[in-house]
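So the structure is just underneath, and the comments pick up after that.
Every protein chain except one is present and positioned as in the full complex.
Up next, subunit A:
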Amino acid sequence: MKLDSKIPAGHISTKWTDYKDHLKLVAPNNRGKIDVIIVGTGLAGASAAASLGEMGYSVKAFCYQDSPRRAHSIAAQGGINAAKNYQNDGDSIYRLFYDTIKGGDYRAREANVHRLAEVSVNIIDQCVAQGVPFARDYGGLLDNRSFGGTQVQRTFYAAGQTGQQLLLGAYSALSRQIGLGHVKMYNRHEMLDLVKVDGKARGIIARNLITGDLERHSAHAVVIATGGYGNVYFLSTNAMGSNVTAAWKVHKKGAYFANPCYVQIHPTCIPIHGTNQSKLTLMSESLRNSGRIWVPKKIEDAEAIRAGKLKPTQIAEEDRDYYLERRYPAFGNLVPRDVASRAAKERCDAGFGIENNATGEGVYLDFSTEIEKKGKEMAYIQGDHNPSKETVIKLGKQWIEEKYGNLFTMYEKITDENPYETPMKIYPAVHYTMGGVWVDYNLESTIPGCFVTGEANFSDHGANRLGASALMQGLADGYFVLPYTISDYLADDIRTGHISTDLPEFVEAENDVKGLIDRLLEVKGSKSVDQFHKELGLIMWNKVGMARNEQGLKEAIVEIAALREEFYNNVYVPGTAHELNTELEKALRVADFMELGQLMAVDALQRKESCGGHFREEYQDAEGETLRDDENFKFVGAWEYKGPEATQAVLHKEELVYEFITIAARNYK
């Protein structure tokens, strides 16, 4: 099959508007006859379900959590971008578009990203109208801040809980539609297969997680909005239940999976504390507005800190290496995430890490400069033009508390250290996945009628995602893109009528799911699901992690295959299929992570260049910066499923065409 991105012709600034004008519509009186299934109810899924419900479609929404408001979008801290230019600092739709393309290392689709920048403006208006309490300034207007990879203040926020407020906004819109009967919500349900009839997506097999019953649900179209696959690493910033299963099942049914090797490593996570760690916690990137990142300049200081003999506050200013400010003076601590992450790894690999545990990995995020600066400002505002040092520190801490209080509290709860007094310790961790199901401009996968939105698709971020752009994409897809493009598809279905779940395709899919469940329960081996998941995670982190090389990737492919074989011969899943069984849920997810993990390594191996989150050690310049190969790798790598071994997968290339942006080396100096 040839990949057709369906990018409309015309100038970039009018493409979307012109295209929308010519899409087919479904008349209001016909929408109730059309069923749509939406899997996942985070920002992308809840906004889509609310919008389609409001339009009058008959919507069924599914989530594995006990309520849509638990979706992991809720944990996003820092903010959401929009090209409003409220701060009069030169922002525009074009500049947001440009920053996003450049931030993505020229591996995203121009037309999609421009559309995202265009609708970003409406997202803020929409959310404010829904009662989302964004931060305001003293004049009552919306406040903004900066994020990595940009030189303007375009990020809207609600303290360190922006994702929470946006998700609760989308959840309230969804709740309204549920209350009105337009959306039927299935909590604690997990999609375990896609059902295709005559080549089109026509339904799903879902497992009721409380009873264990397998259910058949039919629809005229299926939307996958299940987020990313970072949990393939076991340790990540993702929620424990976040998984790839729905996206992977769709892939196995014919949807291409694009750019799986593009994984964002977020630079500011709390370092690992020990072997019992279950997940990692992010500290918002917005902290880099106020925090300065450093490690000791002298290796003996770093050693003493790791040994617990020196405290960071005892290191003199001139003995600190503010390595981001040193290497990237123009952007400083606000370089993009991939750049900041690699720079931290480089310092730790060179022996300057500061964490006093077995890993030795970690760098400081220090607020003392900002505390003094803001403290002085606050004293001046209060009329004190000659404040004592004590007053300055006190007022500075107050300022920090107002801006980042909840993050500081969270840090202290986890680490037992007070970040107002001592610098935070941070280290990069797996955060967001830019790869995902391949979709065209309509957000439709290579399976007709199967749409994929938000982090579950591959489309908007290229090889790296800039901060505050994930929330933007989730809501853009759900509120303002999918309602138009899915209607165009559904216009052909007004005479189809209800689709029976007694069709043989449903029976077969249900039997397949049942077969897999029985198989896993019957192994009765000696290792728990988590043991396998942790082993997979280690292979992934060590060999398909922050830096990859040919040898490591080849090893990973073989090791994962062996681990998968052992899994099916030696996993122990207690309990039965017909009850609430959390180990069975995990086993089904880990089975898919194994297949995906191998494909990630296969994809990383073929991409003989470094770009964004994909750093191949063989391709770097003398200063350790990424070496992209635009001549040979300016494409989306979309994989077709051909069997359980990822080495069987077939690569299809979607060439990326840049008509409106000149490709350049990515320079943040």
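Side notes on the structure shown:
Operating definition for what follows: a residue touches a chain if its C-beta (ideal position, glycine included) is under 8 Å from a C-beta of that chain, and two chains touch if they have at least 3 such contacts; residues count from 1.
In this text, contacts and distances are computed from a predicted model.
When the unshown chain is looked up in UniProt, the name that turns up among "SOS mutagenesis protein UmuD", "Carbohydrate ABC transporter permease", "Succinate dehydrogenase/fumarate reductase iron-sulfur subunit" or "DNA utilization protein GntX" is "Succinate dehydrogenase/fumarate reductase iron-sulfur subunit". In the complete assembly, the contact with the undisplayed chain comes from A:171, out of A:171, A:233, A:489 or A:615. Per the touch definition above, the residue from A:30, A:92, A:357 or A:620 contacting the chain not shown is A:357. Contact with the chain not shown here comes from a single listed residue; of A:215, A:583 or A:630, that residue is A:583. In the complete complex, the hidden chain is touched by one of A:240, A:350, A:650 or A:665, namely A:240. Here the missing chain is touched by one residue of A:136, A:298 or A:498, and it is A:136.
Listed by residue number, the positions of subunit A touching the unshown chain are 47, 50-51, 54, 65-72, 74-75, 84, 86, 119, 122-131, 133-142, 158-159, 161, 164-165, 168, 171-173, 175-176, 178-179, 185, 187, 210, 239-241, 273-274, 276-279, 281-282, 308, 311, 356-357, 409-410, 413-417, 479-480, 528, 530-531, 572, 574-575, 579-580, 582-583.
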